[in-house]
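One structure follows; several queries about it will come next.
Here the complex is missing one protein chain, while the rest keep their positions.
So, subunit A:
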Amino acid sequence: MSTYVFIAEALFFAFVILTFMGAILAVRARLLMHAVLGLAVCLLGVAGLYFYLGSIFLTMMQILIYVGAICILMVFGVMVGYTPQEIAESNFKGKNRFLAVAASFTGFFLLLIPLLRATFTPALEKTGDFSLPWLGETLLYRYCMAFELISVVLLAAIIGAIILATGGRES
């Protein structure tokens, strides 16, 4: 039994390392295309973390929506909007590395200290479970309004994207 636990822990660390390596590549890559690929790797690792957090449905949604749709959209954006030389040069033109390091370290410690000092008490009894029918019921009964609103937001975003991308093409 403990062998399985060890394998599970090792896989967890593999997902964490995948996430962090992907994030580092996404943030520090010189080519924009490499950054998008690093983002895809990072999101795959996060999908694995969702699996460890008990939600297989969100694991699949993460892979489908983020890796399958958003990253492909970004790849299209990079390939359509830039010439190859600009892809190589457009990243990291400024010299604001010090500013970036200062901002991120300040944010890290400002958030880490309350995180380590806080105590979170788990709920005494569970009123639901991780099953897909219960998730669908919650989504479409209790959060029905938010669900409809996000549909409208997506529709508006798609129409706006089409108008923005095609407007001014003649000139």
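In this text, contacts are C-beta pairs under 8 Å (C-beta built on N, C-alpha and C of every residue); 3 or more make two chains touch, one makes a residue touch a chain; residues count from 1.
The working rule: contacts and distances are computed from a predicted model.
**Student:** If you had to name the missing chain as UniProt does, which of "RNA polymerase sigma-70 factor, ECF subfamily", "NADH-quinone oxidoreductase subunit K", "Carbon monoxide dehydrogenase/acetyl-CoA synthase small subunit" or "Cytochrome c-type biogenesis protein CcmF" would it be?
**Tutor:** Checked against "RNA polymerase sigma-70 factor, ECF subfamily", "NADH-quinone oxidoreductase subunit K", "Carbon monoxide dehydrogenase/acetyl-CoA synthase small subunit" or "Cytochrome c-type biogenesis protein CcmF": the hidden chain maps to "NADH-quinone oxidoreductase subunit K".
**Student:** Touching the missing chain, which residues of subunit A?
**Tutor:** Touching the chain left out of view, subunit A contributes residues 2, 5-6, 8-9, 12-13, 16, 19-20, 23-24, 26-28, 32, 35-36, 39, 42-43, 46, 49-50, 52-55, 57-58, 61-62, 65-66, 69-70, 73-74, 76-78, 80-82, 86, 90-94, 96-97, 99-101, 103-105, 107-108, 111-112, 115-116, 120-130, 134-135, 137-139, 143, 146, 150, 153-154, 156-158, 160-162, 164-165, 167-169.
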